[in-house]
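Right, chain A next:
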Amino acid sequence: MTLNEFLPLAVLASSLLPGLIIFALPENRVGVRTTLNLLAALAKLALVGILLFGVQAGEEFGFAYAVLPGLDLTFKADALGLLFITLSAVLWLFTTFYAIGYLEKAPHRSRFFGFFSLCVTATMGIAMAGNMFTFFVFYELLTLVTFPLVVHRGTAQAMRGGMIYLAYTLVGGALLLGGIVWLHSLLGHTGFTHGGVLATLDSSTHWQLQAIFLLLISGVGVKAALVPLHGWLPQAMVAPAPVSALLHAVAVVKAGAFGIVRIVYGIYGIEFAQSLDLLTPLAVAAAITIVWGSFRALFQDDLKKRLAYSTISQVSYITLGISLFGPIGTIGGLVHLVHQGVMKITLFFCAGNYAETLGMHKVSEMAGVGKRMPWTTVAFSLAAFGMIGIPPLAGFISKWYLGLGALEARMPWVLAVLAASSLLNAAYFLPILYRAWFMPQAAAWPEEHILMQGNRETARLLLWPPLATAALTLALGLFAASSLSPLEWVKLIADREYLTWTP
Partner candidate 1 sequence: MTISLAFDLLLAAALLWSAWRALVNQDTFRSVILFIVFGLLLTLAWARLAAPDIALAEAAIGAGLTGALLLDAIGALRGKDRQP
Partner candidate 2 sequence: MSSGLIFAITGVVLFAMGSAGMLLVAHLLRRILAFNLMGSGAFLILVGLAQRGGTPDPVPQAMVLTGIVVAVAATALALALLRKLHTLNGRTELPRVEDD
Partner candidate 3 sequence: MKTAAIVIGAAAFAATMIAALLDLPPSAIHLPRLVDANLPVSGVTHPVTAVLLNFRGYDTMLEIGVLLLALLIVLAVGTHDGADAAPTADPMLQTFARLAASLMALVAVYLLWAGARQPGGAFQAGAVLAAAAVLLHLAGVLPAWREPGALLRSGLAAGFLVFLFVAMALLSQGTLLQYPHAAAGSLILLIEFALTISLGLILAGLFLFLSGGQGSDS
Partner candidate 4 sequence: MIDPLIWLILLPLAWATLAFLLGPGRGARTAIAGLSLQLWLAFDLAMKIGAGGPALHAVGGWGAPLGIDLAADGLSAVMLLLAQSVALPLALYARAYFAPDKTETRYFWPLIGFLLAGLNALFLSADLFNLYVTLELVGLAAVGLVAAGGGAAQVAAALRYLFAALLGSSMYLLGVALIYGAYGTVSLVTLEPLLTADAPRIVWMAGGLMLAGLLLKTALFPFHYWLPPAHASAPAPVSALLSALVVKASFYLILRLWLGPFAPLVGALAWLPMLLGAGAIFWGSWQAIRTPHLKMLVAWSTVAQLGYLFLIFPLLATTGALQAGVMQAVAHGLAKAAMFMAAGVLIKATGQDMVAGLAGVAQRLPLTLFSFGLAGVTLMGLPPSAGFLAKWLLIEAALAQGYWFIALVALAGGLLAAGYVFRVLRQAFLLAPVAYAIAAVPRTLEWTAFALATASVLLGLRGVELMALLAAGSAP
């Protein structure tokens, strides 16, 4: 086994093995567990760094092995996969810090962190999957290992949320499996290739390809929370804040969105998909989701629920970008994969802070919280402005490219969707900010768990992660033009996907 084969496996192992060890640890071995968690997260970051460097230099990282005769598990760390991997690895580190702080005295931490690590492993597997089969294996694994996290609290309400989550994702998984096996029976393999693999098939199979597309997109659309498959997401809010953060920013919804990317680029090929008339319906579905999610967010008083509907809306920006035929739209969609992750994780960290520090769960309770928790609220505000798309924050970059992409694809109605969505974003975020900063505290905090300690508004481990990711939100916007930015990386990917494309 060469080093280039070994590295993708090492990336998987760097969270799989710690996860398994953590399961076996007794509950009270806090020190060992914390060390292991952080070392694993750092080790993974280091590995990802090597991969990034290598891919930039043109190295190929991959590994395949047969599960059944003619059926391989393949791992491949290509540019697109690395985008997702890097995002996950970075945010995992932050979330680990945050979760350690958040669950300081909670029960069942071994179980929690064990599944938490497995969840990241599954995400890495999805990102590095070299074919649909491998993708599916990790996609379903993700469902399984997130279930214990969602129902972690063990209350009846948590169970209800967890069961709804399962119902949606398992049905989605079944659809996806049907599509993948169908594809496999037509093609004999399900490998991802630049520019797609289906264009060579006989034209008599085209109706089948359209049906398969529908199955595949419905399957991954559940996790990507495409309307009307989004019903699980607001229910899964019962999970602890670090889980929601991870679910919304990195793992679950991103797995769905990333799946759409892989299906469109790696299997169908963007140009072939366009020729089968698959992209416009996808764009319409994404547009409906964007508007509907934002619209529903307006009416949520529960802060996490409002954020959940916001996620539904924002993740579909990625889908929208993919379905805009042309490299600029692609850039907008893919870069939003990163930007949305960073912004949304900030928002969830903050929401968790409010709940954990002051027992505050509802928007209506937030009056005056800016004075009590200024740093958290600064971070929240930055991320919210980013979501709305105010320059020079990360969200602005995404929306800018999406808009340009829409013009390039000659789909001007998309601009209207973007505008409407931004207005709605403002309409559900700005009242929160107004309430937090400018309204006086109306009543006592619902349940103050963590008192002010000098200048510190809450526990250290709860405060630093959102501040860091908020800073990242700013940096991603400010330094978008730098050669190290996700934007540049995404341009590299788009270049490769549109090999034959001439404007």
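These made the cut because all candidates are chains of the complex that A comes from, given by their letters.
Assume a contact is a pair of C-beta atoms (placed from the backbone, for glycine too) under 8 Å apart; a residue touches a chain by one contact, two chains touch by 3 or more; residues count from 1.
For clarity, every value in this text was computed on a predicted model and none was experimentally measured.
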{"item": "For chain A, as assembled in this complex, the candidate in touch from 1, 2, 3 or 4", "value": "4"}
{"item": "Residues of chain A that touch candidate 4 when the two form their complex", "value": "23, 66-69, 71, 73, 107-108, 111, 133, 136-138, 140-141, 143-144, 147-148, 151, 154-156, 159, 162-163, 166, 170-171, 173-174, 177-178, 181-182, 184-185"}
